[in-house]
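Only a single protein chain was left out; the remaining protein chains are all shown in position.
Presenting subunit A:
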């Protein structure tokens, strides 16, 4: 190519001179001094931005053409990058045009350096990416939408699973009770099938529920004191039967330097480890499974722990290793057929580990075994150290004999279930139906333990607890009280414990767990103090507050607005909301069971204001579904039961969160 002083042919429009190309190329060209002052600029750039050449060449800096935000990015990213690597590729910055209009530009720069490597100039090209940017924004938006959709699907799954779980609870409980009656061999065999099938189904539904809760972003980590030794002991005890059945060794190895008491989320940690151990047992035929915890390092309170669950099982082929953490995936289809399970366990465990900010690692060799490991950083708790007792194997069934218990429960089915077990264990008990009766009965004396439902008419579990803990009789103030609630698992438990209950058990009862908890609370198992001291601990932890914010089924924004920043006012509103909900609850259930549409409407109306205040979309939806049921002819009793449970679940969630607000004021 030749210069501009050319022959006539050179002026043909088809041939570009270098100068012509520079000026009118379809991109902006800028040359700058090393400090960023503009030295040369092409016509395309001037046309796009509307600046005159003079305005730019009079000592203007490139960064002055950017928005303020762009200038910060320029100084903190563009400039250092350019100086370190001599070029910058594909940065997107908004230029401000002469008329103030923004021009999204894609920027590439190179530094021109002298022989000694000192920068002489900077050459920059700019591409107008207005269209591109719009397209990108749409892509990002589409992605955000897709994520939201996935979340709402997960939420739907959670609701469904929950509604399936409730009737299932009844089935498993009834099955176990049936097993305590005299049966023929054939009946026993059928019952075993029924028991294992409903147990598997329950495990599956629980998995789906957990997974969808995680997906919907509804889980957050709790912080409370626990003994890792005890937790591991419990887990291994729970799995021991399976190991014995397959004649596998089940070992645990715990670092002696481990603090007796840690601060963390024992429920979720327990879930992770239980999953890994039961998985390991499932895929191991010979040899055994080992759980080990090592203290890697300790920095003040912070302990870096390494967890490992290793087995001598079938192993996983290298090409399947990455896939095992994916939802619904097992190492291969045949394995799913042979071993069963949802294939969600590992995905859940991995997500729970990730929730801790850590990562699950797996190593495996086909035919030799598999080892899952992860590191966690937990704080050691200064509190009363739960002494590292060896996990005493299944306590003697005689341990509770002669214990006198007060059961506070308004649901007859539950009382009935408890009664059967108590009879079996030789526990004597009285049952009352609400908190006020409980307080009266307790004062008559003679009880060693209270099992209390959280949600009852007249005086609910939380309020009754408060009254009991303030009674003049020292023994009653200290009496162990185990809370019972249908909203089981992680997201309820910590609230309950923070309110001052000694322990917590969720429905459906696992009688083994109930037995152990009762034994522990009454010191009938080992000479150790209860894990959770009965004093009411004011809940003020940030983590718990976060979990309220995360729950999208309701919102306390309005409630706080009405409270106008006064915690006492918010607490009063919360208390009255709890009252309204608790009053409506039995009425709603009764109306549904009777199929009384107008009664149901009256009960709904009574809480319309409360629903509005709490923006309780979850409960509102449950009420709508129940209403639709009433509209039909003679609805299926199972569906009615499910609808009642759904309403209960939502009310319980609300009440749990409201109680937290009500107690904030006192904190």
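We adopt the following convention: a contact is a pair of C-beta atoms (placed from the backbone, for glycine too) under 8 Å apart; a residue touches a chain by one contact, two chains touch by 3 or more; residues count from 1.
By definition in this document, contacts and distances are computed from a predicted model.
This figure omits one chain of the complex; the name its UniProt record holds, of "glycine dehydrogenase (aminomethyl-transferring)", "Alpha/beta hydrolase", "C-type cytochrome" or "(2Fe-2S)-binding protein", is "Alpha/beta hydrolase". Check A:185, A:299 or A:474 against the missing chain and you find that the one touching it is A:299. When the whole complex is considered, the residue among A:76, A:200, A:428 or A:470 that touches the unshown chain is A:76. The residue touching the chain not shown here, chosen from A:106, A:399, A:458 or A:513, is A:106. Screening A:19, A:136 or A:566 against the full complex identifies A:136 as the residue touching the chain left out. For the chain left out of this panel, the touching residue among A:67, A:373 or A:641 is A:67. In the full complex, subunit A touches the hidden chain at residues 34-36, 63, 67-73, 75-77, 79-81, 83-85, 88-94, 106, 129, 132-133, 136, 139-140, 143, 296-297, 299, 304, 357-359, 375, 377, 542.
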